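Report on the following structure.
Left out: one protein chain. Kept in place: all the others.
And now, subunit A:
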């Protein structure tokens, strides 16, 4: 296996030898001439203030402790506390001994620390570890102090080499350009070589791939070290490792070239900042690479997507469906006990035995069904019998709800599952609920009036509603910023809204007042979504995390951290055990609700992701972003299985039909497109997914899969919803400009 992958284990090995290096003195080290040496020793060690070196030592101690190397810890502490003489000896010796290229950043770390320890005679206090600097932060402070004017030379020579290499390897090695370019530029900026950084940028930024242009634009505005401080995403870029997938042959080529040419600057950057996932097999073609790359942190490592995901649906509870008048067996209603009717439709449980891909019923606590929920389920089953079967020959009708006079202030829309209510969130911080049926919206009477009604009457549930204020729509006031996400609860009792003011508010749809404000994100919350079973909801915002809440806890239950940039879209899986988040860092992550782990990591989009949709059977995920592409993912295997091109602008709405045969997508280019998802998924299921590399060659069949394209009159589509009978509802704000 390649050395780079086994970095953690090698670090351990190096750490064992470390005490010997320190205590033995010069003799061993002078023999340690590496094949490649740095052109200049790290400047920071010699003239650096004691504080920095102390910090480094503390960070190293922390690292050793974390890896449970207690003896090394003791020895290091003893050594570091000794007088200067012994340390100066080690300084001379270890100065020449730079670690060789293999072994990752461990050797460079070791050598620097041993030099640094010379200048730190202070006793390292053994106060709590928690306020010690983290190792990675310290490491990032250590710049690779290559001669700044030579950066351009290094980069050009690498560029020439890659262009001279065989075609099959060239595509793969070209992946190196972007991360190397960014890291070199950031190093120049970090070390205050502003002019060199600008020159470097100007010379090489044009060569980069087109889908990195947005990032490059942000970079070109960053010319000073202070600019980096506020930019969290770039700081994370510096400390996290950009993942590249390269075949073994290409990697050998690259390694040989870099090591024989003594410009270890690039090699050091690769070791420190890049993670090269090596696979055995054919090198990938340019199109394969293009389809998977584009995210802020490179691609995914193979082992990340191997965890088991329970993507099956939970079993539907058995409910007695009372026979109604329309049935032929009307005579059974009276007298005989009601027969149990188990619906044999596709969404119900397939059989009595447990689906191996479905989670256990009690894997996560779910609220039990109330009587009203059971009635809802019965209504659902009745409606589903009247559902239209959709297909390529039978396209759905589309009913478009246009919001007039919104003046570009409509920021969020949601429908209830039974399509009876429609909610809109606006930029003026109001939320408005409409009734989509002739039935008006009524709220519960005030307490004084409730005292007066007859509580024993049969229609008490109607009497508690206030007829005098019944109206078609109700306004909800409370937020202090634009409302970016709305979500109805499945039982139609609650409405959630998330806003730029950092709170998520729960509104009651019985009294049309605000019940709770959930404060946790202190930054704009871009999206929120109720669980399909109620009780839980997820929200994602500018602070780069998604939070899982329950309506009766004022603090979140789970925090899903890992994205490098804002979380723009959050959705629950139909079985409520998983949450998917799409982010501005152009990746999609699937999180397990039970323990908060990220179980799937999908890259491939070239722009921030704004819409996500699960197929009704829970196996597949569709995602849409600003690049106008819809990507289809297989959750079980963790692979991309389809790409739907056609839209020309951001896709804000994605929805699968009730049986999963059609995928509808709505975008800012004022169109709704219908795609044949059945065909897209069938094509892929025949292939052998267990191929080790998992590289898919995506067929360019977007045109065949497109079933219909429908233009609206200058109204971008904000939301799509299939009714229970498979009528497609669309919503958007009419844009008169």
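Structure notes:
Criterion: a residue touches a chain if its C-beta (ideal position, glycine included) is under 8 Å from a C-beta of that chain, and two chains touch if they have at least 3 such contacts; residues count from 1.
In this section, contacts and distances are computed from a predicted model.
The complex appears with one chain absent; UniProt names that chain "Transcription initiation factor TFIID subunit 9-like" among the candidates "Protein ECERIFERUM 7", "Transcription initiation factor TFIID subunit 9-like", "Signal peptidase complex subunit 1" or "DNA repair protein RAD51 homolog 3". Taking the complete complex into account, A:446 is the one of A:360, A:446 or A:648 that touches the chain left out. The chain omitted from view is touched by exactly one of A:160, A:471, A:714 or A:736, namely A:471. Checked against the full complex, the candidates A:184, A:381, A:525 or A:564 give a single residue touching the omitted chain, namely A:564. Within the set A:410, A:486, A:525 or A:672, the residue that contacts the chain not displayed is A:410. The set of subunit A residues touching the chain not shown comprises 134, 136-137, 214, 217, 221, 230-232, 235-236, 239-240, 364-368, 401-406, 409-410, 424, 426, 428, 430, 432, 434, 440, 446, 468-473, 475, 477-478, 493, 505-506, 508, 513-517, 522-523, 535, 542-545, 550-554, 556-562, 564, 593-597, 733.
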